[in-house]
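Below is one structure. I have some questions about it.
In this view, the complex is presented without one of its protein chains, the others remaining in place.
Chains: A and B, in written order; residue numbering restarts at 1 for each.
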Amino acid sequence: MKRLAVIAVAAAFVLVLGSAMLDLAPTAIDLRGPVMANLVQSGVEHPVTAVLLNYRGYDTLLEIAVLLLALLAILAVTDAARPVAARPAHPVIETLARLAVPLMILVAVYLLWAGAFRPGGAFQAGAVLAAAAVLLHLAGLLPGWRAPRPRLRLGLAAGFAVFLTVAAALLTQGALLQYPPEAAGGLILLIESGLTLSLALILAGLFLFLSRDEAAP
Amino acid sequence: MSSGLLFALTGVILFALGVAGVVLITPLLRRILAFNLMGSGAFLVLVGLAQRNGMSDPVPQAMVLTGIVVAVAATALALALARKLHALTGGLELPADDDD
Partner (left out) sequence: MIDPVVWLILLPLAWATLAFVLGPGRGAWAALAGLLAQLGLAVTLAAKVGAGGTAVTHQVGGWGAPLGIDLAIDGLSAAMLLLTQIVALPLAVYAHAYFKRDDPARRYFWPIFGFLIAGLDALFVSADLFNLYVTLELVGLAAVALVAMGGAAQQIAAALRYLFATLVGSGAYLFGVALLYGATGTVSIATLTPLVTMDAPRLVWIAAGLMLVGLMVKTALFPFHFWLPPAHGGAPAPVSALLSALVVKASFYLILRLWLGPLQSLLPTFAWAMALLGAAAILWGSWQAIRAVRLKTLIAYSTVAQLGYLFLIFPLLSGGLALQTAVMQVFAHGLAKAGMFLAAGVLIHATGQDRVAGLAGAAGHLPVTLFAFGLSGMTLMGLPPSSGFLAKWLLIDAALAQDAYAIVAVVLAGGLLAAVYVFRVLRQAFLQAPKTAMLHRVPRSLEWTAFLLAAASVLLGLRGVELMQLVGAVT
């Protein structure tokens, strides 16, 4: 009964919304103009990166906070004490990992640098690095992580801390996250580098902190 | 019908499917997948609808990038909680609500 009601509502919703979408006038406001007009001052050449790290950089700051928070939540819920061992995997996977991971690191560095000119940037680079770490773990070359020790904690928090520090430092001479046009490119690269490291650790941690050797006695 | 509009309509369907899934489905893993479907639907609408006239708009694209990261964070938390529930109770479904 409840099933039927929900499906009926969902279907009605799709029909009503679909028809409303089909006859829609063009929007009153077009943001592409201002985005491109201010692109030179923003410090990067790719409009999406400019929006992400400059025009709406505050969103990015909060989103990193969300990701770090999710990691903290996972650490809070997970048992810290269970031991984890690196289980050796099939030799094919191991060889693949050994071949692929150095290339993945190279690709990540490229993505970080390329973000200023084409699609790329800190998130993509961090994700590739995290994938490399997960691959190593699945191949048995990297043990799972227990409760993070001071060095790992510092690494996890470093990107966010750098972002916060730059934001606070910029407050002395303008609004929040207002980059002076000459230094914008350099500051964005600094923030993105810190973010890449931390994002890689956080995203890898989302997997590795949860990894438990279930088969161990 | 431009491609942007097509993406937007697909997004609407996915969103509706996702919400229906989260509400109706009981096994936890599938519920989490339904939530991801819902999120993907919302993102499709965000980019598709804004770009329905064929010109690419960087602002919704950046917003979707932010949204994806937030969705990853939420999914990771949901999975960790599901795992913990499984470790504690052996099952992968939410126990029926007992009002006391």
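To be clear about the criterion, a residue touches a chain if its C-beta (ideal position, glycine included) is under 8 Å from a C-beta of that chain, and two chains touch if they have at least 3 such contacts.
Here the structure is a predicted model, which is why all the values come from computation and not from measurement.
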item: Per the touch definition above, residue among A:Leu31, A:Val107 or A:Leu141 touching the missing chain; value: A:Leu31
item: Candidates A:Ile7, A:Ala73 or A:Leu190 - the one touching the absent chain; value: A:Ala73
item: Absent-chain interface as seen on subunit A, which is shown; value: 16-17, 20-21, 24-25, 27-31, 34-35, 38, 54-59, 62-63, 65-66, 68-70, 72-73, 75-77, 80, 147, 150, 153-154, 156-157, 160-161, 164, 167-168, 171, 174-179
item: Where the unshown chain meets subunit B, residue by residue; value: 8, 11, 15, 18-19, 22-23, 28, 31, 35, 38-39, 41-43, 45-46, 49-50, 52, 59-60, 63, 66-67, 70, 73-74, 77-78, 81-82, 84-85, 88-89, 94-95, 97, 99-100
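In this text, only the chains that are shown with their structure count from here on.
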item: Where subunit A and subunit B are represented by their mean Cα positions, the distance between them in whole Å; value: 17
item: In the complex with subunit B, residue positions of subunit A that touch it; value: 2-3, 6-7, 10-11, 13-14, 17-18, 21-22, 24, 26-27, 31-32, 35, 47-48, 50-52, 55-56, 59-60, 63, 66-67, 69-71, 73-74, 77-79, 123, 203, 206, 210
item: Interface residues, subunit B side, partner subunit A - complex; value: 1, 5, 8-9, 12-13, 16-17, 19-20, 23-24, 49-50, 52-53, 55, 57-59, 61-63, 65-66, 69-70, 72-74, 76-77, 79-81, 83-84, 87
